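Data first, discussion second: the structure below is written as structure tokens.
Heads up, one of the protein chains got dropped from this complex, but the rest are sitting where they should.
We just call them A and B in the order they show up, numbering each chain from 1.
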Amino acid sequence: MKYSAFSIFTNALSGHKNWQPAWRNPDPKPAYDIIIVGGGGHGLATAYYLAKEFELKNIAVLEKGWLGSGNIGRNTTIIRSNYMLPGNNPFYELSMKLWEGLEQDFNFNAMVSQRGVLNLYHTDPQRDAFARRGNAMRIDGVDAELLDRDAVREMYPHFDYDNARFPIRGGLLQRRGGTVRHDAVAWGYARGSDMRGVDIIQNCEVKSIRTEQGRVVGVETSRGFIVCKKLGLAAAGHSSEVAAMAGIKLPIESHVLQAFVSEGLKPFIDGVVTFGAGHFYVSQSDKGGLVFGGDLDGYNSYARRGNLPMVEHVVEAGVAMIPALSRIRLLRSWGGVMDMSMDGSPIIDKTSVQGIYLNAGWCYGGFKATPASGFCFAHLIAKDEPQHTATAYRLDRFRRGYMLDEKGQGATPNLH
Amino acid sequence: MLIPCPHCGIRPVEEFTFLGDAKPQRPQSNDPATMDQWFDYVYLRDNPRGLFDEYVHHSGGCRSWMVVTRNTETHEIKACVPARDYKKKQS
Partner (left out) sequence: MSGFRLPNGGLIDRNQPISFTFDGKKYYGFKGDTLASALIANGIHLMGRSFKYHRPRGVITAGAAEPNALVELRSGGRKEANTRATMVELYEGLEANSQNRWPSLNFDVGATNSLGAAFFVAGFYYKTFMWPKSFWEKVYEPIIRKVAGLGTASKEADPDNYEKAYAHCDLLVIGSGPAGLMAALAGARGGARVIMADEQFTLGGSLLFEREEIDGKGGLDWAQRVIAELAVMPNVTLMPRTTVFGWYDGNVFGAVERVNDHVAVPPVHEPRQRYWRIFAKKAVLAAGAEERPLVFGGNDVPGVMTASAMRHYANRFGVAAGENPVVFTNNAYAKRTVGKVLDVSERKIVNVTGGKRVTGIELDDHSHVACDAVAMSGGWSPIVNLMCHRGAKPQWSEKITAFVPPNVGEAFVSVGAANGSMLLSEALREGAVAGTLKGKAPNIPSCHDETFVITPFWHVKESMGKAFVDYQNDSTAKDLPLAAREGYEDVELAKRYTTTGMATDQGKLGNVNAIALLAEATGKSMAEVGTTTFRPFYTPVSFGAFAGHSRGHHFQPVRKTPLHEWAEEQGAVFVETGLWMRSSWFPREGEDWLAAATREVLATRNSVGLCDVTTLGKIDIQGEDAGAFLDKLYCNTFSTLAVGKARYGLMLREDGIVMDDGTTSRLAENHFLMTTTTANAAKIMSHIEFCHQALWPDIDVTYASVTEQWAQLAIAGPKARATLNKIIDGAALDDMNTPYLAAREITILDGIEARLFRISFSGEHAYELAVPADNGNTVARALMHAGAEFGITPYGLEALSIMRIEKGHVAGAELNGTTTAGDLGLGKMMSTKKDYIGRMMATREGLHDANRQCVVGIRPVDVKDKLHSGSHLLKRGDAPSMTNDQGYITSVAWSPMLNMWLGLALLSNGRARYGQVVKVFDGLRNIHMFAEICDPMHFDTKNERLHV
């Protein structure tokens, strides 16, 4: 059933009793050609593109909880393609282009809103680093602008320009960056996959992976054993656990990232802004709440919650950037499990086990990558070849010395 | 979170910095044949959900490096010992 203003109108007349479920709730079949582990943004997007782009059938997504209960259900919703390394930005730009056509593509309003992402800088070295990044974007035809202080002030007059410890000197702006309604992404991909025959099995936890002679045979789950020819792992913060079931050890540590929302307000900030003198970034949702966050707490965690010191750091940085925030109130805080990789960049690759494919290591930047991750992972699974924008995301890059390290922090996951 | 520093007593988490898994041991040999061990040491991690031994630095206190045994799911801390003692025990 197609979603449209007209369908709302006709359904209103019948008291909204005739809406079809957005997705079925099937029992798992005994066997599938392809099983995706993880019903989050990436897993669902992968299933969608496998079905739509590569026209494959007999696919299941296994989700241990409720659909979209992972990081897709609780992130700060930012999309951007302002990475600087050649192995990275073409991938994120692919994602950006997919975002731009997504709603029409999967007939669900994900509220893709490109109101700009502005990264503030406060020192000359920061400006130079942003110039390097901005030019890396421009050289490939991606939009980027380097703004001076006056231009930033015109966009955001209520930031602190006169009383700041680290005065704002300018910023790097990507106008096509912005936000997307995260829940809608999960739901849109879920509905779109289900519509094309993918079985989304909720409350189905993978307990072990069965392999024979170096090849995957199937998965033991809380809802029984399921045979598969190909197994795609998209378990984000729980990747190490799932990969270990196949005897694979990963260059990943799971960390907690806190994020927050304020009470709903009339328009206060138009685009996405990141502070350059402390860990803080903010945007305003279409419901009016300021959605913001900062850095990792710093310790390995699967708890999905953090502690007060980071709350203070984030808020201090926020008030340093926008003094008027002081009177606004934090409404809710939450935390997710981030799969922090050893170079800050993701892994989309085959593994040492035949038939098992890995999509992991997204750190805290997985949301913006959702469409491209799904697309490229589907490509890899369908064709056994990496999509051309994802060729650098090899698992063996660490062994061979081809790290993709945007931040230059090396093999220390919590610094990425 | 409160960490029981063996030198300073129970101190709040903001006084500490975290480095990650303390279990991997730095290989002793520079023989190229041991590259796999070195790669393991630098890059591969168990990343357990549950009990975990991690390097913690009391950077805002006595400047000791310690190993904390903590449950990564509940954040409950079981033990905190100086890193040198942990390493001695390992070998």
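Methods note: contacts are C-beta pairs under 8 Å (C-beta built on N, C-alpha and C of every residue); 3 or more make two chains touch, one makes a residue touch a chain.
If you're wondering where the values come from, they're calculated on a predicted model, not measured in any experiment.
Within the full complex, the residue among A:50, A:67 or A:168 touching the omitted chain is A:67.
Note that of A:46, A:89, A:254 or A:387, the residue touching the chain absent from this view is A:89.
Among the residues A:214, A:247 or A:408, only A:408 touches the chain that is left out of the figure. Shown as candidates are A:138, A:207 or A:383; the residue that touches the absent chain is A:138. Those residues of chain A that touch the chain absent from the view are 3-5, 7-9, 12, 16-17, 19-25, 66-69, 73, 86, 89-90, 103-104, 107-114, 122-125, 127-136, 138-141, 144-146, 157-158, 160, 163-166, 183-184, 187-188, 202, 262-268, 277-278, 284-289, 303-305, 307-308, 311-312, 315-320, 323-334, 397, 399-403, 405, 407-411.
Of the residues in chain B, those that touch the hidden partner chain are 1-2, 12-13, 17, 19, 22, 26-27, 30, 32, 34-35, 38-39, 41-42, 55, 57, 59, 63-65, 74-75, 82-84, 87-88.
One rule holds in what follows: only the chains that are shown with their structure count from here on.
Across the interface of their complex, chain B is touched by residues 238, 240-241, 244, 249-254, 298-303, 307, 309, 342, 398-399, 411-414 of chain A. Those residues of chain B whose C-beta lies close enough to touch chain A in the complex are 1, 12-14, 17-21, 39-40, 42-49, 52, 54, 70, 72-75.
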